[in-house]
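To start, the structure itself, in structure tokens.
Just one protein chain is left out here, and the rest sit where they should.
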Amino acid sequence: MKQVSRAPELITTQWFNSDSPNSLEANLGKVVLVEVFQMLCPGCVSHGLPQAQQVHNMFPKSEVVVLGLHSVFEHHDAMTPTSLEAFLHEYRVTFPVGVDAPSKAHDLPQTMMTYGMRGTPTLLLISREGALAGHHFGQVPDLRLGAEIAALMQGETVPRKDDQIDSNIRPDSVVDNTCTDAGCTVKDF
Amino acid sequence: MKQVSRAPELITTQWFNSDSPNSLEANLGKVVLVEVFQMLCPGCVSHGLPQAQQVHNMFPKSEVVVLGLHSVFEHHDAMTPTSLEAFLHEYRVTFPVGVDAPSKAHDLPQTMMTYGMRGTPTLLLISREGALAGHHFGQVPDLRLGAEIAALMQGETVPRKDDQIDSNIRPDSVVDNTCTDAGCTVKDF
Amino acid sequence: MKQVSRAPELITTQWFNSDSPNSLEANLGKVVLVEVFQMLCPGCVSHGLPQAQQVHNMFPKSEVVVLGLHSVFEHHDAMTPTSLEAFLHEYRVTFPVGVDAPSKAHDLPQTMMTYGMRGTPTLLLISREGALAGHHFGQVPDLRLGAEIAALMQGETVPRKDDQIDSNIRPDSVVDNTCTDAGCTVKDF
Partner (left out) sequence: MKQVSRAPELITTQWFNSDSPNSLEANLGKVVLVEVFQMLCPGCVSHGLPQAQQVHNMFPKSEVVVLGLHSVFEHHDAMTPTSLEAFLHEYRVTFPVGVDAPSKAHDLPQTMMTYGMRGTPTLLLISREGALAGHHFGQVPDLRLGAEIAALMQGETVPRKDDQIDSNIRPDSVVDNTCTDAGCTVKDF
């Protein structure tokens, strides 16, 4: 196996739809799709989460693992784990969902910070070797996502990043945000 | 004007998108559409609320008033006024929304109890004279709703009830509920 | 009854889904919706015809009559009555559909010319008194259409024209046309 740079681990405080914590490490050898969302992000509810659920239902779980990550960067009081749990129940989300660990100094949670995400929904694809192979903000066509997953299933090892990851995010400057049908964007990103 | 039986007044604890409380009484002379919803009810989010918003945008506000009513009968801790306020912001709901007053003895809030509603979304139509002219649970086709509103605008005075109102609801028996794409139903109703 | 100017009669060569010819004259006293379309116009197929079919199914036929009008202004060899008949069968259009009479000197058929239509789909609304009460090119929201039909059902008598009818159409200048998802437009109109 070629040596590849591992994607940063998910930093979470608790998990729903799962008896125990989940991690990228524990899923080495499988393709992992991480659906990063906020429960009050319209674009996540209308297409990001249904698409992730469809991947969860369609691909063999021994080869493709779907994990949700609730990365709240706004309205923190409105999107608590208690609200999230009811949301997952009512919207019939059945794959494991972790809560992205809050940061002490600013609004963006830790995993979101680490990956330099631009907002929600964000979809990460992790190769069998644990490398970051896809990083999409907004809506990804089903046809393309299916093709990317299948390529990773067959052992593509070269990391591929569709969105450039920007480590220069300055969360201190985050004051407000804007949601559209496509998603919710971190302010001044 | 023919004497008609007035629809029961809305019983609310607070209002969003409005500087002051709203009521059916205050809107006598206009047609009123009341969109009864829960923020975590998928059918409310996907069609009930967008339809109400479209009525709010399309009809002259001097003649047709749209009011939302957040009637929580499940997951009360998850759908607090704090969460509701963020929800209304993110989903760009701009018409006034009241919080249906909780009941002391059971899960169903007071206005929902009074009207014998079967779940969410429920759409009420109130005539210019203040009579209950429509009571729909679930999805109402736009064509039909447009026709009903226009008929009321032109002064139809006979109360019309599409769903039979059942005053025999026994909330003590409400244990659980079921949500589908169409809406969320009060248990054992 | 107030005297109103009658809408021009439909000029047709044959009818489908009907044992005998139809006309505006024969439907005086009822509200008439005329759905003007071409079978190869994508916007007609995706929303104009389904909407007209829904009106046909939903409103009482003793009060609201739906008539289709196949007004071909391009690709005449491709949209013959033979093709139209198969189209109506496959797409399950059940209301009467007339063929707009071809013009001798130019591409636009006669009824389309008379009304100065801009393309397809065009939706005409005729009042109970036979007056032209609505003339829409492109997509009409269901909510608005339902309201307009209901207003006419209740006897609104003042003609209302949403699109200005332009009698200055110069069909000689029609060379080509453009179709979008919304509809197909007569060239240089």
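For reference, chains read A, B and C in written order, and residue numbers begin at 1 within each chain.
One rule holds for everything that comes next: a residue touches a chain if its C-beta (ideal position, glycine included) is under 8 Å from a C-beta of that chain, and two chains touch if they have at least 3 such contacts.
A quick note: this is a predicted structure, and the numbers were derived from the prediction, not measured.
J.: The chain left out here touches which displayed chains?
T.: Across the whole assembly, the hidden chain touches A, C.
J.: Of C:7, C:24, C:41 or C:186, which sits in contact with the chain we cannot see?
T.: C:41
J.: Which listed residue, C:27, C:83, C:114 or C:139, touches the chain dropped from view?
T.: Only one listed residue reaches the unshown chain, and that is C:83.
J.: Spell out, residue by residue, where the missing chain touches chain A.
T.: Against the left-out chain, chain A lists 51, 54-55, 58-59, 141-151, 153-154, 156.
J.: When the complex is taken as a whole, what residues of chain C touch the one chain not shown?
T.: 40-42, 45-46, 74-75, 77-80, 82-83, 85-87, 89-91, 179, 184
We take it that only the chains that are shown with their structure count from here on.
J.: What chains, if any, are shared contacts of chain A and chain B?
T.: Chains touching both chain A and chain B: none.
J.: Could you grab the centroid distance between chain B and chain C? Build each centroid from C-alpha atoms only and quote it in angstrom.
T.: 37
J.: So the centre of each chain is just the mean of its C-alpha atoms; given that, what is the distance between chain A and chain C in Å?
T.: 49
J.: Could you list which residues of chain A touch at least two other chains?
T.: Within chain A, no residue touches at least two other chains.
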